[in-house]
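With one protein chain held back, the other chains of the complex are shown just where they sit.
Now for chain A:
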């Protein structure tokens, strides 16, 4: 097991290296002067010069890359052009809301979508199955902001049950914090739930027709036991995979959702940084998201062994 983790970490290294190189080159891959790209159209020559100096754009590419690597090795992602604060510190400050939003969303998604997929498979063609189909149509085709504003209109403005927007930190009490996260989490989990429910459904559909399910029925196992103990455990690998993929999709959704609900998380930081052309922050956030995704991928891989005993590391 530990050997496998070590091995998997090693194979993740080339991916990390690729991500680092790609993020470094991002600015240089675009046509034109990188400094002008960062500074914007109306920059004066002095401003351009300042930016070149700050981002070391005046040096040869190789030496720029070397400087960036040295920085990274010290967990230094550079400073914001706008506020001069260290990017790493900015990200850390914004992590809590995003992390809370991600946890809530994934919890809602898994608790809602997995049972839904199981029931849809058990009675395929029935009511739950059609609901899952409907959810997919809505989840995949209605834009996030439409869902978000509809929910806000009903639950915050008409019914007044939940806050319209904003984020209360955990330090101010867990319930206050969660109340603010209900609508953004539901918004985000809608599309993800459709995805997870569909994959759960198709995995379960196959499993329910397996011979060992017949054996379990012949033993006298009840419905819950059949579905949860005998079938769902076998669906663990595809379900975990799609949950991992959902997490990746979620990180994309976080950016939009945080803006709509004015949650001061990393997504919000990203949007602001892009608007202000705060290039070091954009770079830092991208690197951060990439590393999180690589880590999630690794965890998903490791979880396979929990569900399928034939997988041994």
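Note that a residue touches a chain if its C-beta (ideal position, glycine included) is under 8 Å from a C-beta of that chain, and two chains touch if they have at least 3 such contacts; residues count from 1.
The criterion applied here is as follows: contacts and distances are computed from a predicted model.
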Chain not displayed: protein name in its UniProt record ("Dimethyl sulfoxide reductase anchor subunit", "ABC transporter ATP-binding protein", "Chromosome partitioning protein, ParB family" or "Membrane protein"): "ABC transporter ATP-binding protein"
Sole residue of A:107, A:215 or A:262 that reaches the chain not shown, by the stated touch rule: A:215
Per the touch definition above, residue among A:234, A:283 or A:297 touching the missing chain: A:234
Where the unshown chain meets chain A, residue by residue: 210-212, 214-222, 225, 229-230, 233-234, 236, 307-310
